[in-house]
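Note that one protein chain is taken out, while the other chains of the complex remain in position.
Up next is chain A:
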Amino acid sequence: MKLSPLLRGIGGLLVFVLAWEFLIQSGMIRFQYLPPPSAIAIAFNELIATPTMYAEMMHTIGAALGSWVIAAMIGIVLGAALGLSKSLRTYTMTSIEVLRPLPPVALIPVALLMFGFSLKTELFVIAIPAIWPILVGTMGGVLSTSTRLREVARSLKLHRSEILFKILIPAAAPSVLVGCRLSMSLSLVLAIVVEMIGNPEGLGYAVVREAQALNPNLMFAYIILIGLLGVLFNHFLVVASKILLPGEFRRPNSLMGR
């Protein structure tokens, strides 16, 4: 019998969960606060019936997606400008290379002092690091557009706007979208982190809160919820890429993968 790759993947996950259940139920591993999957499943069921969870989830989604949109707008515009202008690169690349490796967590105290416990703090801490993958992807995409394509455009007498919209932007689009995908997972991670140790709201704070309340079942239920959100976010961008770049996506050796 042939199983689809998705079913096989789920099968693998099932084996992992069953092993976890078995190891705990049989007493082979014992931690006071490590519940078996069955207990987490029950807690998860209760969690999705809890109205306050939806407010927390919307808060985290809003912070992650809002910052991601801000980062994408800044990253694409700045990245395209940097890809097109050599003098702009000369003047700004040093600053960018200094800022880029800065651990995002280091921004949290800065943001707290500037914006206090607020959504602004979250947006600041998430958006700035989320700019870099998009900026670098866009700049790289524009820069690596082959000189041959530029010559083709010249020899076909395309106008400047045509070169931008028909050659440079589509040629850069795959690496822009790869940058956007990296940024999106980074946004969710940072939203959780900043809610844990910065602004006490949303799903990140909920995990900490349940842990401090010695409520591991619910804590794990929240963690699973966050994991599902991550899968959903990634899936959203994969689907968006397929719609935006129908040809690119089917091309072998494509940056977009499958």
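In this text, contacts are C-beta pairs under 8 Å (C-beta built on N, C-alpha and C of every residue); 3 or more make two chains touch, one makes a residue touch a chain; residues count from 1.
We take it that contacts and distances are computed from a predicted model.
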Exercise for review: Match the chain absent from this complex view to the correct UniProt protein name in "Phosphoribosylformylglycinamidine synthase subunit PurQ", "Roadblock/LC7 domain-containing protein", "Anti-sigma factor antagonist" or "ABC transporter related protein".
Suggested key: "ABC transporter related protein"
Practice item. Determine which one of A:K2, A:R30 or A:R148 touches the chain that has been left out. Key: A:R148
Check your understanding: Out of A:R100, A:K166 or A:K242, which is the one that touches the chain we can't see?
Key -> A:K166
Study note, to complete from the structure: The one residue from A:L3, A:L156 or A:A240 touching the chain left out of view is A:L156
**Study point:** Absent-chain interface as seen on chain A, which is shown
**Key:** 146, 148-149, 151-152, 154-159, 162, 166-167, 170-171, 173, 245, 247-248, 250-252
